[in-house]
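Before anything else, here's the structure in question.
The complex appears here minus one protein chain, its other protein chains still in place.
Order of writing sets the chain letters: A and B. Residues in each chain are counted from 1.
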Amino acid sequence: MQKVIETVLIGLSTGSIYALMSLAIVLVWRSTRVVNFAQAGQAMLSTYIGYEIATRSEVFWLGLVFAIAAGALIGAGVDYFFMRVLFKHATTGPAAVVAPVIATLGLLGLIRSAVGLIWGGDLRSIPAPVSRDGYTIGDTTLPFSPLNTLIIVSVCLVLIAISILFTRTNLGLALRASAYAPEIAQLAGIKTAQTRTIGWAIAGGVGGIAGMLITSYNFLSPNSLDLLLVFGFIAAVIGGLESMVGSVVGALILGVGLTFILNYVGTSLTFISGFLVLIVVLLVKPEGILGSRKGRRA
Amino acid sequence: MIGKNRRKRTWFAAAVLAAGSLVATSLPAHAETGVSASEIKLGITLPLTGAASPGYNKVGDAMNAYFKYVNDNGGVYGRKITLIQKNDEYSPTLAVAKTNELILKDKVFALVGSLGTANHKAVAKSVGLQRRGIPDLFINTGFSGFADKKVYGTTFPLFPSYYMEAKIMAEFIKDNYAGKTLGLVYQNDDFGSDAVKGFAQAGLKFDVTIPYTSGTQSASTAQTWVSQLAAGKAQVVVMFGVTSATGPLLAVAAAAKYAPQWILGSVGGDATTLRALGVPAAVLTGAQGASFLPSPGDTSDEYVKLFQEVNAKYNNNVAFDNNVLVGMNTAMLTVQALRAAGQNLTRRGLIRAIQSKGSKFASAGLAPLNWSSSSQVGYNGYWFGQYDSAGNMKPLSGGVVVYTTDNAKGAVVKSNYKRPAMPAKGLPNNS
Partner (left out) sequence: MRKRLLFFILLGWVLLIVGDRVDELRVYQGAQISMYAIALSSIVLLTGYSGQVSLGNGAMMAVGGYAAALTLNNLQTPIWFAFLMSILASAIFGALLGASAARLSGPYLAGTTLALAVGLPALANQFGFLGGEQGILFDVGFPPERFGEEFSQYKWFFWIATFIALISLFITSNILHSRFGRTWRAIRGNSLAAELAGVHSARMKVLAFTISSAIAGLAGAVLAMTISLVSPGAYTLSLSFALVTGAVLAGISSLPGVMLGAVILVAIPEFADVVAHRLGDSEKVITHLPGLIVSVLLILSVIFTPNGPGENLRKHRKKKSAH
């Protein structure tokens, strides 16, 4: 029984990090109809910037702030200087379907090589802002520490902040409108191009948080966030790719599910189980666990 | 009309293909590939980028630093050594492609220090190292299969095999921790399973065994290992994994206040890298490990002291860890092998020289070297120590005791080997 509880706790903490990445993927998808494969790369670059600030100032929180800001700037920049140009050119022919996927993959490679050029390939770590020692109940120590709590709390805060933004502010209304019906939104006087860039910026900032949190826990290298992208994407699809709440729920389910497989079956099967989960969800409930019935199939 | 255009383009593509392949023609043959009056060209493939690169990406530069030091002091019989590094990203496909480039384009004399078991198996077979007589020196893996002379006749392993390491470790555990509950975490591939076979040969049974797949290691995976170990109440835990798996394991266990006696395998036991991975010093202190080299922090060791000086002068003074030590030690052995092969350097001569004189080469290694006409095995022993608070491995009470064994069923014996003194200024003068 203790093992089951521990597995769930570890899974929730892992899932929370997936949740941030899948949230970022969903935000971009909603605003642009693009799955941004460079999201992990952007997060990685933001984390390196956050790492520089955090190690120099020796204040984790300052690093986090800079990572969020850098992530937002990078996100906005990618949309403004990159996606806009792409959509201007690659709109016809067989490549129109492929172009965004490939362009973001190219961007991932670009960021990774650039980070390698600047920082090299060494592993780095950022000291955690709170204790990593597990809570003790009686004489058993749980594999769950204040750091895990911090991660889960951060995810909740991000989620609350974003839902307030989307439901209570004019900007949020504009974001939702341009995601739902861009032409109508434009007619209604919303600058859709601008709101789209803002969507990318928010996603970039969320990615920055994910990178900083996972690095206070794991290590940082030009490749260290690659798997986060894959799991983040799977989580986003489980949630329906449209729904932000769905993506978070999907991420938590994925985190707990994979930890159970890790704990009870074996490590070699974790990756392939991610794929199998994806296939099963797409076959059984293609609109995602909380998604609306539309747009999944060709 | 469209059909015609398409055909034209097809012809164009074919022309490009043909032109692309017709770039160079072969050079006339000369005395020995990769050797001129003033230069000896050597090659290495290793992961410089990618998930497997951290730590290992320092080996090539360290070798180069030592070669530069030797070159500045007269080289090898007046010839300067050039080491060409190629990035294989730890993929066998790239390792083969890059090795072909080294051999066919850069025309290196020999390969030295190449890294990775799967990669090197592919390279040896596909490139045909043995058939073409290409020397393949001091490879950076402990897979016991490479000591098979029939298949890898020109390959000289340097590290004791993982199999030997496990056998020796089993004796150590039986001697020191009899009756304790034992745990084992190992990488589920050639490297880990070689070790598992060694433990089985020595008759050591573990109460909790946790295999993991290379590439899946992370803090969250490590948490599942720790829960399993703690649930099994393991008192002594052996870790046979890479550094990026050992790091999270130690850190997570510390956070869970789970503190067994750790015994770290040589591959994942590099203290500098572990500390960089966020393992608190307090956790590493008291952990035990095996090594065939002196501790990289032990400046009282003449070899380590010299290598640190070379590192400061020729290697931008990067953090001096086990990877740098291994690189420089490999380079020093290479220089001796080249000298032993004589002024008239040939590939055959180099291989013969290592077989006849290699066991006498001076190196930082504390275990004996075993190259001979009948054996391709390099070091065959380990000593056990304990990490101190500075991350240096210190011998247990009674000083450094090296145990040796073989790749078969031979016993583990205490060795009285005394390594050769370092040549003056660390510049080999053998012949």
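The definition used in the following text is that a contact is a pair of C-beta atoms (placed from the backbone, for glycine too) under 8 Å apart; a residue touches a chain by one contact, two chains touch by 3 or more.
The shown structure was predicted, so the numbers you read here are calculated from the model rather than taken from an experiment.
One of B:104, B:231 or B:390 touches the chain omitted from the figure, and that residue is B:104.
Of the listed positions A:8, A:130 or A:230, the one in contact with the omitted chain in the full complex is A:230. The missing chain, though absent from the display, is touched by one residue of B:73, B:93 or B:431; that residue is B:93. Against the chain not displayed here, chain A makes contact via residues 29, 34-35, 37, 82, 85-86, 89-90, 92-103, 105-110, 112-114, 116-117, 120-121, 226-227, 230, 233-234, 237, 241, 266, 268-275, 278-279, 282-283, 296-298.
Of the residues in chain B, those that touch the hidden partner chain are 5-7, 9-10, 12-14, 16-18, 20-26, 48-50, 57, 61, 85, 87, 89-93, 96-97, 100-101, 104-105, 117-119, 121-122, 125-126, 128, 143, 187-191, 193, 213-216.
The rule we apply is simple: only the chains that are shown with their structure count from here on.
Those residues of chain B lying in contact with chain A across their complex are 48-51, 53-55, 57, 188, 211-213, 216, 218-221, 223-224, 226-228, 231, 244, 247-248, 251-252, 254-258, 273, 276-278. Considering their complex, residues 2-3, 6-7, 10, 13-14, 116, 121-125, 127, 131-134, 136, 141-143, 145, 217-219, 221-224, 226-227, 259, 262-263, 266-268, 270-271 of chain A touch chain B.
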